[in-house]
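FYI, not all chains are in this one, though none of them got moved.
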Amino acid sequence: MTPENSHDLRLPNRFLELYTPEKIHGDFVGKHIISVEQFESNDLKILFDATASIRKRLKQSDRGLLELCAGKIAVTLFYEASTRTDMSFQAAMRRLGGEIVAASNGVQFSSVYKGENLADTVRAAGCYADAIILRHPDVGSSYEAAYYLDKLREQIQRKPVIISGGDGVGEHPTQALLDMFTIFDFKKGFDDLTITLVGDLKNGRTVHSLSKLLARYGARDVTLCLVSPAKLKMPEKILAELKAANMRIVETEDLSEVIGSTDVIYWTRVQEERFADPAEYAAVKDSFIMLPSVLAQAKPDAILMHPLPRKNEMGTPADHDLLDADPRSVYFQQMENGMFVRMALLAKVLGGLWV
Amino acid sequence: MTPENSHDLRLPNRFLELYTPEKIHGDFVGKHIISVEQFESNDLKILFDATASIRKRLKQSDRGLLELCAGKIAVTLFYEASTRTDMSFQAAMRRLGGEIVAASNGVQFSSVYKGENLADTVRAAGCYADAIILRHPDVGSSYEAAYYLDKLREQIQRKPVIISGGDGVGEHPTQALLDMFTIFDFKKGFDDLTITLVGDLKNGRTVHSLSKLLARYGARDVTLCLVSPAKLKMPEKILAELKAANMRIVETEDLSEVIGSTDVIYWTRVQEERFADPAEYAAVKDSFIMLPSVLAQAKPDAILMHPLPRKNEMGTPADHDLLDADPRSVYFQQMENGMFVRMALLAKVLGGLWV
């Protein structure tokens, strides 16, 4: 049997049923972070408090931060490139006094390309690491990684954790956490907010995870406007979760109907590749490009978010420059928050690791 | 003359005669580590004591470890990918408070590909580093590196060292040291042991280095069983060394003859590519696949080692799972020991570097 076959025998998505990550329940120490479903409202409040405090200490240049993960090692295993997530985790770990280990030549040149399977690579990394930041194209791969790390824990009497940096089209928990924190930070909570998600809501991983977390947070009187092409609507399964959480849902193809009453605009890209017929794409695309003239219709205290990187969904570089100059555009603060949220998460998860 | 030609003029293996690395003789400070022949029994005992102590301190989360290489820089030059060796050295250095520098884009994109020769690249790294971890496909390259670093030392009045991370089909000293430590650690010594090496003993670098170190250790009443296909037997030259060290040697193609009396099973891969005739490979291959049914024949207190990564020489992923669950399988502890041995080595070599 060739390594290729043998690899096929372990389908990562099998582990979605086989493995259930522990709930946080107020205690982060030593827990894998692979799904937003581990978080309840109270866990988010704890994390957001820690995030705000870490940001404050960093901007005051508090050297004490360097003690929080001193002596801890995170190994980054990125099976696909994601510069932002990668750099954000690296900076977060190092600003806490921790260290990062990554394959010098990149994982694409490493033993995984010599046919080694994920289960072995993750345990190899676990032999050296306190945390493994895993980015992988296959849904369920972070579950598989957690499953095998738990087995390794018994052998080495240390407790390395998996922190997901994105799991194919599945989950990207830390992206959802930083999006939530950014709304929380600018709006001082979620009650009574009108939040508008725009773009490809059918395939967009970030909008799915963010919606789920909003539902789990359980805020009062939240209106969620879902603006997408008819072909790219939010999946029924997620809609059901949102309604079960008593959120008011407005689905439309026309942003102008809702932008005037929106507190938070979350912009994402509609990819031409999603349309079989180019004419279909041509028909809708202009409705899904954020331009200064569009932002002009938003409330003066609205915020415009975007996970970045952006392309033509925000027009030309000249449009970018105009949008960036608008105080309602907070996507760079959102990106910086990504580092602060990851710092808080790493400090909480690794903090008491050896204690 | 083109850089290619000029490169050819310096054949790394020439430096095997031209350069002799210093013996350790109980003092590691400032010495290049490029061959197991630098180590005597006493040096191994010193290193193993330090390794056990460092492991204990790490598992107790002793922050004092971060002082041992604080302010020291190791540059990793990996001319071929070796994720494990690379990550293991990185984690080792960083867990001692030292730092790692590697070409951001990997050495395969670096100046070596603009025709620069090893002698210059190594000296460039030496200008920035206290230690250079060198992995190179050519036998003798670590000797060449040490030769030119010694010249650089005179010019910069600092003493950067080379530590070999594997030298083509030549040596991989730190792999041999971690294998020795693992046996020492589980068996509390080497006297009276029966150690069985299985696989391609003709071409296997790790089994060669391990055998040599066993011979140099000079334990009493060691039996070494060499199990390989007839075509892939241990080279005569090494056999002679082993016999000169009064080891009992048993050569066979049939593991079942010896597994029942074996204390240490060291498993390696038999590569199909080694056989001109596929039929020949087909005839032997099943005898060189470790399966749960094979391990069942081993003593209850035997240990099963493997340098990893593994492929089908341990069967399917389902077989892996069963083998991994057997307490006799210690290859993950062996891998973790790799980090501890490298920590001990780096601490000893760099410790007094500037003193």
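By letter and in written order, the chains are A and B; residue numbering begins at 1 in each of them.
One rule holds for everything that comes next: a contact is a pair of C-beta atoms (placed from the backbone, for glycine too) under 8 Å apart; a residue touches a chain by one contact, two chains touch by 3 or more.
As the structure is a computational prediction, the values presented were derived from the model and not from experiment.
Participant: We see 2 chains here; how many are in the full complex?
Facilitator: Here the complete homo-oligomer in the file comprises 3 chains.
The criterion applied here is as follows: only the chains that are shown with their structure count from here on.
Participant: Find the geometric centre of each of chain A and chain B from their Cα atoms only, then give the gap between the two centres in Å, rounded to an integer.
Facilitator: A distance of 39 Å separates the two centres.
Participant: Please name which positions on chain A make contact with chain B in the complex.
Facilitator: Per the touch definition, chain A meets chain B at residues 1-3, 6-7, 9-10, 70-71, 73, 75, 99, 101-107, 109-117, 119-121, 123-125, 127-129, 151-152, 155-158, 353-355.
Participant: For a test of understanding, state which residues of chain B touch chain A in their complex under the given definition.
Facilitator: Chain B residues touching chain A: 59-61, 63, 65-66, 76, 78, 81-84, 86-88, 90-91, 94-95, 100, 102-103, 106-108, 308-312, 315-318, 320, 324-325, 332-333, 335-336, 338-339.
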